[in-house]
Structure formats: C-alpha cells, structure tokens
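Here the structure is laid out as structure tokens; the discussion comes afterwards.
With one protein chain withheld, the remaining protein chains of the complex are depicted in position.
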Amino acid sequence: MTLLERDRNAPQAWHGNLPVTSRYTYGLAGERFFRAIKDEGKLLGTYCPQCERTYVPATLFCERCLSQLDEWVDVGTTGEVLTFTLLYENVDGSRRELPEIVAFVRFGDGGIVHRLGRVVPENVEIGLQVEAVFKDPEDREGSILDIVYFKPVE
Amino acid sequence: MTVKIKEFPGTPLHEGDFRDGNILFCHDELKADFAWDTGIGIGKYLAGLKEGVIYGSLCSTCRKIVVPPRTVCEWCFRPMDEYIPLQDTGTVNTFSLCYVTWDVRRIKEPELPAVIQLDGASTLESGPIMGGIMHKLGEVIPEEIHIGMRVQAVWKPPEEREGSITDILYFKPIG
Partner (left out) sequence: MRKVAVVGAGMTRFVRRAQETPKELSFLATKMALESCEMTLDDIEAVCLGTAPDAFDGIHMNGEYLSDGAGGWNKPYMRSYVGGGTGVFVPIQGWYHVASGLFDVVLVVAEEKMSSFYPHAQAAFLTIFDHTTERALKPNLLWIFALEMNRYMTTYGIAKEDIARVSVQHKHNAANHPCALLGDKDITVEDVLNSEVLAWPVQRFDVSPVSDGAVAIVLAAEHVAKRLTDKPVWIEGVGWNLDTAYWANRDLVYPRYVEYAARQAYEMAGIKEPRKEIHIVEPYDPFDYKALHHLEGLQLADRGKAVDLYINGTAAPDGNMPVCPSGGLLGVGNPISAAGLMKIAELFWQLRGEAGARQVPGSPKRGLAQAWGDLMQVGTVVIMGR
C-alpha cells in the first residue's frame, strides 16, 4: 500500500506556464478585408453565386460548396443587432459597475461581433439598426479594433 | 503529378514584408498558468531530491527498477512494489553539445545535455528498458565526454534545494 500514499514532504504542486506568443497573418482574403477597413473605412464580403450567400468577414472560399470566391461586395457599415449581451464581469473576473455591451451585428449572410457604444443597456434590443464608428484614418492599423464600436443609427 | 500543374498554391512571405508593411498582421499572447499536481510517484521523487536522494521504483514481477518512480508498472500493469533509493552515480548513455537555447539564441559555451543511466537501476543488459534520466553535464571539457563515461551528481547545498530536478546542478566525471 505504500505506493498509493503521498509522501508528506513532497511539494504539492509544480508551477509553470505555456509560453505561446503568436503573430498572425490575415490570409489572402483577410488581407483585403482589413485593408478596406484601414484605408477606406469599408466592410467587405465575398459572394458565392452557387449558394447565393455573402460571407462577412470576407473569406477566400465558400464553406458549403468549396468554390473559390472572387466576387467582392461592399456590405455597407450599417447592420442589424441579431443578438447581444451585457457583460458585468471583466476577463479577470472582477466586477464592472456599468456593463460592456457586446453584440452580433448582421452583415450579408454573416456578421461581426463587436461592442456597442453611445447607448444605454435599456435601449438595446434585437433588431436595433447600428452603424460602425471608425478610428481616425491615421490611427487605424488594419485590425478589427479600427472600429471603435457600433452605435445606434439616428 | 498531376504533372500538368505548373504552379502550386501557397504564397511565401519574408520578414521584410512584415517590416515594410506589405502585409497586415497582429500579435497575440496566450496567458496560461498552471499548478500541476506532482502526483504520488513524482511527488516522492521530488521529496527525495530535496533530501539528496534519487528514488526509483521496483516492479518485482518484471524485475525492473526504473526512474523516475511511478505507481504502476507500464509493462505488466500491476502496482509497483516499492521505492528504491538509487545511487547518485551513473554512466553516460548518450550526450550532446548544444549551442542553441530553447528560445533559439546562440550561445558560445555549449550546454551539455545527457542521458545518464543511474547505478542501482535496471540496465540495458537485462532488457530493452533501463533506469535513465535526462540531465546536464558540467565541470568537464566537452571534447573529453564519451559514451560510457562514469559520472557523479553535484548537488545544490541542502538549504537551497526546493524539491526539483534542478536540486542536482549537473553530473561531473568521477575521478
């Protein structure tokens, strides 16, 4: 039975971490999608004529029929809130006084998950029309954060 | 090869593309911290290292002594029978002179990793399993290291030991 008991002098836990640092490229389609956000303040999608679907964010291929997509579409910067949530906790578990509002905004047959701003929680509802608010052109880096938030259309 | 295909897909990039802004990219870092349970077998191993003893474990059915100690024999799948204190001397089974660190920096003085078959544990003479551990060599001229060299553990002073494999600083040649 000795080998099934712990030695009381043994350290209980061994500490360590996973040192993972990454640098991601956006890919052939992503490159064009994020350049459009950075340089033109536009949101683009790609259209599959066979399946009649517009993918947003733009993708290189249609996942349903696996054709390569080369029809790019400007889907505008206004979309409908398909669903949303109010976050009362930060990533580290600490409590927030005012909730962060995160929504899925419909564009084409896809959409973008992002924050909502310039709106109080009570006024957010499914179906709300919102538009993207971009950073100033010189501050944009070609990132999803070049959109600061989505705000309700006046 | 599909002998008809001349151009295969795939777009190679160079570091310069990132530097010069030809390509958009973003950085990310994983924050994953762990507190692993040391377990029964390894817990005993680490407790022993703190006391200056290297433990192995014995399976009397297979008549094997292996290190690090474990609670179950992986060959006959029965519980191991007892912990056996091994000697802190051994024989170099293989070694290397490494001029590159784990995070890909070049170093001038090589690190000397080795597999050391410890005295008191099973040897390859008795079968394909031996009691060996990976560690480093020290206090030795790299060109003089050879397979079969006899070595001895050099320990940290007792008050500095933490219950870790690094309580042994390295193995040095005997004599």
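Letters A and B name the chains as they come in the text, with residue numbers starting at 1 for each one.
Here, contacts are C-beta pairs under 8 Å (C-beta built on N, C-alpha and C of every residue); 3 or more make two chains touch, one makes a residue touch a chain.
Every value quoted in this text rests on a predicted model; they were computed, and no experiment measured them.
Q: If the missing chain were put back, which residues of subunit A would it touch?
A: 14, 16, 18-31, 59-61, 63-66, 68
Q: Which residues does subunit B use to touch the chain missing from this display?
A: These residues of subunit B touch the chain that is not shown: 1-3, 5-15, 23, 27-28, 30, 34, 36, 38, 42, 45-46, 66-68, 74, 93-104, 110, 113-115, 124, 128-136, 147, 164-166.
Everything below uses one rule, namely that only the chains that are shown with their structure count from here on.
Q: Under the touch definition given earlier, write down the residues of subunit A that touch subunit B in their complex.
A: Touching subunit B from subunit A are residues 2-7, 9-18, 20-26, 28, 30-31, 34-35, 38, 141-143.
Q: State the interface residues of subunit B toward subunit A in the complex, per the touch definition above.
A: 11, 13, 18, 23-30, 32-38, 40-41, 43-44, 46-47, 50-51, 57, 71, 79-83, 162-164
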